[in-house]
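Structure first, commentary second.
All protein chains but one are shown at their positions in the complex.
Coming up: chain A.
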Amino acid sequence: MSDHGSVPDIEFRSASKHYGGVAAVEKFDLVVEAGTFLSILGPSGSGKTTSLRLIAGFEQPTSGDILIRGQSVTDVPPYRRAVNMVFQHYALFPHMTVAQNIAYGLRNQRPRLDNAEIARRVGEALELVQLPGFGDRRIFQMSGGQQQRVALARALVNRPNVLLLDEPLAALDRKLREDMQHELQSLQRELGITFVLVTHDQEEAMSMSDVVCLMNKGRIVQKGSAQELYDRPADAFVAGFVGKSNLIAGTATAADGTTASIVMDGIGRLSGQRTNQAAPLAAGQAVTLSVRPEIVAVVPSTQTLGQDLDIRLEGRIVNRIFLGDLTEYRIHHPVLGNVLARRSRQADGSASSFEKGDAVAFGWRSADVLAVS
């Protein structure tokens, strides 16, 4: 393990997992470099949890191979793998105290650690998750957020090469979840070990991780930084799943290396910038335009839209959601259906708020629209 830099912590080599002929994970190829915070993001049933369970060893791949630090672990049982997991519902042992839970992994290590060493490391782990002095508590005396920290300590105390986290924040309320997101991120930086986090929450994945791996139907759809996924989605699924977006599907009437356009009845030509220039796209093929809500400008129908907008439409407000610094509007358009627009609060209050039923003019710049295949 001297050559940290060169050997990736985890490597999937065309790993597949089938349940009775149904593929949960299909031809999975993924390399996780040491010290990375990787999120596996996807809707439920996309195979993200199965991929995590393959690393932990609770599932065996039907075909392909999985390597931990360059060693194939396909035939290694879970209790001999140097990875530790934080379970979705924590899976703390209810008949043990907090300290006994944390010490459990240390007590199973061979050669045996002496009691003083175990006590010292349990104490350190409790410090690390900011629960000093809680060792003698029973699990049911701890709140949800505290149980989460105990689960984290129980995994980290073993100093694993890789920490696996299965939707660890799903059961926490919003405020606690945001605090834990920051804590997990700083813990990972502090410890420098690889974190693999599974989540269906795109905000969670994007806010914490260095690399996001987006899965759908058992396959990896796109892998990259959060910004890459947002700004250059590989296809319509990514554009729709990562961040909110208005997706307009159609048939390309014209396409070249950088732009693609479609023609809609009653509107005319709509176009966008291509994000995945490697994928060939020609006129006559299906294409989807992704219009992010933040690029949609809205003014009362009595006013005129800014001159820089080349797409100009009219509609009626059907719904409004106040988000504090932002307000989200749902605008009905006879051809496009409902269009989502997001306006930030203006310091001078000039972008007056609209009410349900207001007639508005809205539009965007084609240069800001993404075209995905």
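Basically, contacts are C-beta pairs under 8 Å (C-beta built on N, C-alpha and C of every residue); 3 or more make two chains touch, one makes a residue touch a chain; residues count from 1.
What we mean here is this: contacts and distances are computed from a predicted model.
Novice: Of the candidate names "ATP-binding cassette domain-containing protein", "succinate dehydrogenase", "ABC transmembrane type-1 domain-containing protein" or "ABC transporter permease", which one corresponds to the UniProt protein name of the undepicted chain?
Specialist: Its UniProt record gives the name "ABC transporter permease".
Novice: Just name the one of A:Gly64, A:Gly105 or A:Pro168 that touches the chain not displayed here.
Specialist: Counting the whole complex, the residue in contact with the absent chain is A:Gly105.
Novice: Just name the one of A:Pro77, A:Pro132, A:Gly284 or A:Gly306 that touches the chain not displayed here.
Specialist: A:Pro77
Novice: Which listed residue, A:Ile10, A:Val25, A:Leu38 or A:Ala56, touches the chain dropped from view?
Specialist: The one listed residue touching the chain not shown is A:Ala56.
Novice: Write the list of chain A residues that the hidden chain touches.
Specialist: On the side of chain A, residues 56-58, 77-80, 83-85, 87-89, 91-95, 104-105, 108-109, 139-140, 144, 154-155, 158 touch the unshown chain.
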